[in-house]
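All remarks here apply to the structure that follows.
A single protein chain has been omitted; all remaining protein chains appear in their positions.
Note that the chains take the letters A, B and C in the order they are written out, and that residue 1 is the start of every chain.
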Amino acid sequence: MVKEIERAGIPVVHICTVTPISLTVGANRIVPAIAIPHPLGNPALTAEEEKNIRRKILETALQALSTEVTDQTVFEVKY
Amino acid sequence: MKLELGYIHIHDIQLAAASKVENGVLYVDAEAVKKLVLEDEQIASVEVEVAHPGESVRITPVKDVIEPRVKVEGPGGMFPGVISKVDTVGSGKTHVLKGAAVVTTGKIVGFQEGIIDMSGVGAQYTPFSKTNNLVLVVQPVEGLKQHDHEHAVRMAGLKTAVYLGELARSLTPDETETFETLPLKESMDKYPELPRVGYVQMLQSQGLLHDTYVYGVDAKRIIPTVIYPTEVMDGAIISGNCVSACDKNPTYVHQNNPIVHDLFAQHGKTINFAAMVITNENVYLADKERSSNWSSKLCEFLGLDAVIISEEGFGNPDTDLIMNCRKITEKGIKTVIVTDEYAGRDGSSQSLADAHSSADALVTGGNANQVITLPKMDKVIGTEDYVGIIAGGWDQNKHEDGTIDVEIQAITGATSEVGFNYLSAR
Amino acid sequence: MLERMVVFTNNPMVRDALSQRDGCKVHYAPVSYRQILCLARDAVHQGHKLLTHPLSGSVKPGETPYKSVAVSQEKGLLDLPSLSLIENSIVTCDKFPIRSKSKDPSLQEDFQLVDLSLIMSIF
Partner (left out) sequence: MSKLRVVHYINQFFAQIGGEEMADYKPEYREGIVGPGLALQTAFGEEAEIVGTVICGDSYFNENLEKATAEVLEMIKAAKPDLFIAGPAFNAGRYGVACGTITDAVKKELGIPALTGMYVENPGADMFKSSVYIISTKNSAAGMRDAAPKMAKLGLKLAKGEKVGASCEDGYIPNGIRVNLFEKERGSKRAVKMLLAKINGKPFTTEYPMPDFDRVPPCPAVKDIAHAKIALVTSGGIVPKGNPDHIESSNATHYGKYDIEGVDDLTSDTYATAHGGYDPVYANEDADRVLPVDVMREFEKEGKIGSLYRYFYTTVGNGTAVKSAKAFAAEFSKELVADGVQAVILTST
């Protein structure tokens, strides 16, 4: 799916729990997520903390979209 | 290690008053065979039948197929660790009743399977429509447990094959063939220019009806090891695997392992067929890691340049196959893998349960889900009661005119994963 | 050496055989073959490791109704090999149609026994 979007000429960032899978499916900009049942959240935290984490992941995603890459690149989130 | 196989060509089997081989005919004293089989107190009765190529006969449910052989020179005897003592076999001379086979049939569990049609469309799909088959229909004593039942039928087949093989002991073979594998150092010295090729055979080893025995040892208890390819010709590996008829290796296929034979055909010419490694396909995932680590380590240790890896089964073994392929490739060794496919009846599903880019050279035994219609046969040896239940049979698959629709996975040897058959897919 | 495990099973024979076994917790649920795989998958998503192959046995999904899968009791980071194995297994399971013979009462004991034998093969 990620490849088809990129093929259409739109840069795409893939936020994905299992980065090796993301690498296999051919994503070029990858941001690791938290866990499979809740990639952009963590039910163990308070609502406020959880949203904060989500912001950090998405800020990293925006940064990935703004970064030129030549190859598959994983952008680690700084918590 | 050097073994000479002496083939006595058999073109017919007949039941007779005394067992003997004469002019290519195997005469079998059915009473003697029954007496032998009934020595096992767990067996209540046995029928002895004969099926010839081209006859309107169906054998089902098939448990195992075994080739009658006898050791005439060299240490040990047939089926070491099971019938004979555990002496190391694989050298000297062995006589083979080529063209004859012992087929065992019997219901062990309610979904027991395996079809051999001696004529018609089904015959094209099984290699055992071309052999003259002595069939044992084995009935257990009342209340016999499945494990004991499986063991009893297995032993009945092996004992009968040994009994028939004995008839060849003093005969002069019609044809002989010699196979030799040298110890590591000598082999390297003799063929310094040839690529060193190995064979990694994966053995089914998951539990009841899914077992293989090496010199009598349950294959799930082995660590991958080296075996001379000629040892398997003397029955070092036997089958206790009765599920998935199309891609299991009957004992006959172990004895005649086609990859071993076709590698030997190139030995000393284009390759140095240097070694054979056997490994297993256990259920426990750590066992898979360990076994694939060992198989790849052995291939490296043996200095192999290339190997053929064969699988047995589907699903669980796909994981072992890909692990073996990946780890052996990572050692810088070139690989070809042999498997079969479950791509669905329409052929559109993903064929294997696992995949890796290192598996770039694959030979397939075909799509086991292909449906064919088997004609009605004049005679059924065993029973068709289970045809609707076996893997590859299904509900309402028997038509009014007696024809049966089955997936070819119900047919013994149809999609052989050691390449014993001609079927393939694209 | 075997890890301490949780066995997800819909097979009463496995439940009875393993319930007293050391290092072994049984999670018995009278659900479908596929749903047993899903229970194992959810455990893998939580960080448990798969210990046995989900597609053990040559009796195909849809042919036998019984399935037993072991995962580690210990929970850690998401185990990628376990993840890819369980996900692939569910995809593979879905391509096999359910055969009505799998529900035949006369066959249940045999199906249970083979499934039991597969899981017991690890001990």
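Criterion: a contact is a pair of C-beta atoms (placed from the backbone, for glycine too) under 8 Å apart; a residue touches a chain by one contact, two chains touch by 3 or more.
None of these values were measured; they are calculated from a predicted model.
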{"item": "Partner chains on view for the chain not depicted", "value": "A, B, C"}
{"item": "Candidate in contact with the missing chain, chosen from B:221, B:356, B:379 or B:399", "value": "B:356"}
{"item": "Hidden partner chain, residues of chain C it touches", "value": "38, 41-42, 45-46, 87, 90-91, 94"}
{"item": "Absent-chain interface as seen on chain B, which is shown", "value": "124, 195, 197, 258-259, 261-263, 265-266, 270-271, 305-308, 310, 334-336, 338-339, 341, 343, 346-348, 350-352, 355-357, 359-367, 370, 408, 416-426"}
{"item": "Contacts of chain A with the absent chain, listed as residue ranges", "value": "1-17, 21-22, 24, 26-29, 33, 36-41, 43, 50-51, 54-55, 57-59, 61-62, 65-72"}
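Simple rule for what comes next: only the chains that are shown with their structure count from here on.
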{"item": "Rounded Å distance, chain A centre to chain C centre (Cα mean)", "value": "33"}
{"item": "Chain B: positions in contact with at least two other chains", "value": "none"}
{"item": "Two or more partner chains touched - positions in chain C", "value": "none"}
{"item": "Chain C - residues contacting chain A, complex", "value": "42, 45, 78, 80, 83-84"}
{"item": "Complex contact set, residues of chain A against chain C", "value": "17-18, 20-21, 35-37"}
{"item": "Residue ranges of chain C in contact with chain B within the complex", "value": "2, 50-53, 55-60, 63-64, 81-82, 85, 88-89, 91-92, 95-96, 99-101, 104, 106-107, 110-111, 113-114, 117-122"}
